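Got a structure for you, questions after.
A protein chain is absent from this complex, but the other protein chains hold their places.
Here is chain A:
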Amino acid sequence: MQKKKAAAAILAAALILGTAACSNGNGNDNGTNANVSNEPADGGTVDIQFGSGADPNAEYMAKLTKKTGETWEDNRWTRLYKEKLGVVTHYKMMYPYNDYNTKLKLAITSDDLPDVFPINDKTDFKQLAEGGAIYEMGPIYDKYASPLLKSIIEAETKSIFDPATFGGKIYGIPQKMPSTNGYSHLWIREDWLKKLNLDRPKTMDDVYDIATAFAKQDPDGNGKADTIGLGLNKDILYSSRGLFWGFGAYPDFWTKDGDDKAVYGTTLDAMKKPLDMLARMYKDGLIDKEFGTKDETKEMESAVSGKLGMFYGPHWLAYSVEKTSDNDKNAKWITIPLPSESADVHIPLDNATDGYLVVSKKFKHPELVVEMLNVYADTMFGDANQFEKFWSEGDIDSLWAMGPVHTLLPSLDLVGHQDIKKAVADNTTDQLKGVAKGFYKSMQDGVTGMSMMFGPTDTPFAFVDQTYPDQVIWSAFSGAPTQTMVTSWSSMGELEATTITAIVQGKEDVDSGFDKFVDSWNKLGGKQITEEVNAPK
């Protein structure tokens, strides 16, 4: 009986303690909210509640806090905005990318939006714009944006505003990123090429022959037929874009046809040749038979374990393949210019952004966002810039993204490569400045992945240097999903993915299977969507 009483007392205590702990949490929150005034007195300050898709638990911020005491809400960026514009930074919503999109939907439905926040999801964007919850930013941008900011945002094409345009009005300011992230490169084991006395591939037939040699001639020398010629994963159209580009095919991309009309690349006849090549490779055993169930991580396992000789992929896979040498000490991965059938390969790219900044109508000073971006552009890329202070701190290279807004020069990564290449050739690496200085330092510190991406030769950016922006084709459609896209696009994507996989696996004939696919794609809504995409805005 005594025991029971004691237990009851503990339960009660637990409940009371819980209440106390929780009311503390509450108090803090109310404290920050109460400070919001929205009114800039002369020389006073404005509190802005931001949304952000950064991860509050991000390791680089933990490192920075340890080193300099800076935090998300109080760091060199937020201090800069406070000093120049009187903006005091608060985060109402800061969640890692995927969670952020979910939380934003909740905030929209419960009418609890931050003052200024980035939008990634085009459907949410449309809903907010048409519902009148956010400011029209076009005129504000025209009036307040500095020439420098405009030159950065519009550096690639003016169509960057298309995804933010609804009913002819612009509702968001893009946070520009280097579009060169959209490149697909051919990664290849140089040591295997040398071992088998092969030349680097230039045409698509070369790619085929080298894949055959890699698969059949035992390049790892273990006496077993366990090597793969060309890497492939279940997202064929995404992961092997570069192979299709070699044939002048642009899957999963809106391109222009002869009549200047937007057409969907996956449905064009140019797809047949690359699909035929992949189907033959699959039949000849040059491709992993199980690719249909493997994602990129699994594909990279074959690469890192030293079983794979070649694959198409973005430049940052360097961070994965650099580990190959731990398992096979001779391994050397390089990228080479994309092999192609015609003399110059074209690179289809989307105008890259890190979301669009929008301003809630409940906030009174939408122009402040543009002014903050002006300050950002000035600080990073202006004549009297302080690039190094605001780009990185020691080995923490994400400092540029620690403020509430950011926008980068589209050619930033490329310039890094060009400067390093020049400095290495002239032997002036000690005079490197800006982004190149940081890149070069990481390379010297033994970050192999950095050398593999930005080094002077045989790297992804050596190829970007050759082709950007002259050989780039910009996407012909990047607006919000059209009406039919909203209802049918996901089932059409399903059809697209399963048919392409079936063709590569030889379950469907390349010619007739592909024609049948285009036909059903059009019937499912493709025809309608193409019309909607081409309709005058």
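One rule holds for everything that comes next: a contact is a pair of C-beta atoms (placed from the backbone, for glycine too) under 8 Å apart; a residue touches a chain by one contact, two chains touch by 3 or more; residues count from 1.
Throughout what follows, contacts and distances are computed from a predicted model.
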(message) So one subunit is absent here. Using its UniProt record, which name fits best from "Lactate utilization protein B", "Translesion DNA synthesis-associated protein ImuA", "ABC transporter permease subunit" or "Response regulator transcription factor"?
(response) "ABC transporter permease subunit"
(request) Using the definition of touch stated at the top, determine which of A:Lys256, A:Lys273 or A:Lys298 touches the missing chain. (result) A:Lys298
(request) Could you tell me which of A:Trp77, A:Tyr95, A:Tyr171 or A:Tyr440 touches the chain that is not displayed? (result) A:Tyr95
(message) If I consider the whole complex, including the chain that's not displayed, which of A:Thr68, A:Asn327 or A:Gln431 touches that chain?
(response) A:Asn327
(request) Against the chain that's been left off, what residues of chain A make contact? List them. (result) 1, 4, 11, 14-15, 18, 21-22, 25-26, 29, 53, 55-57, 59, 62, 94-99, 101-103, 106, 109-110, 112, 120, 177, 181-182, 235, 238, 295-298, 300-302, 304-306, 314, 316-317, 319-320, 323-324, 326-327, 352-355, 493
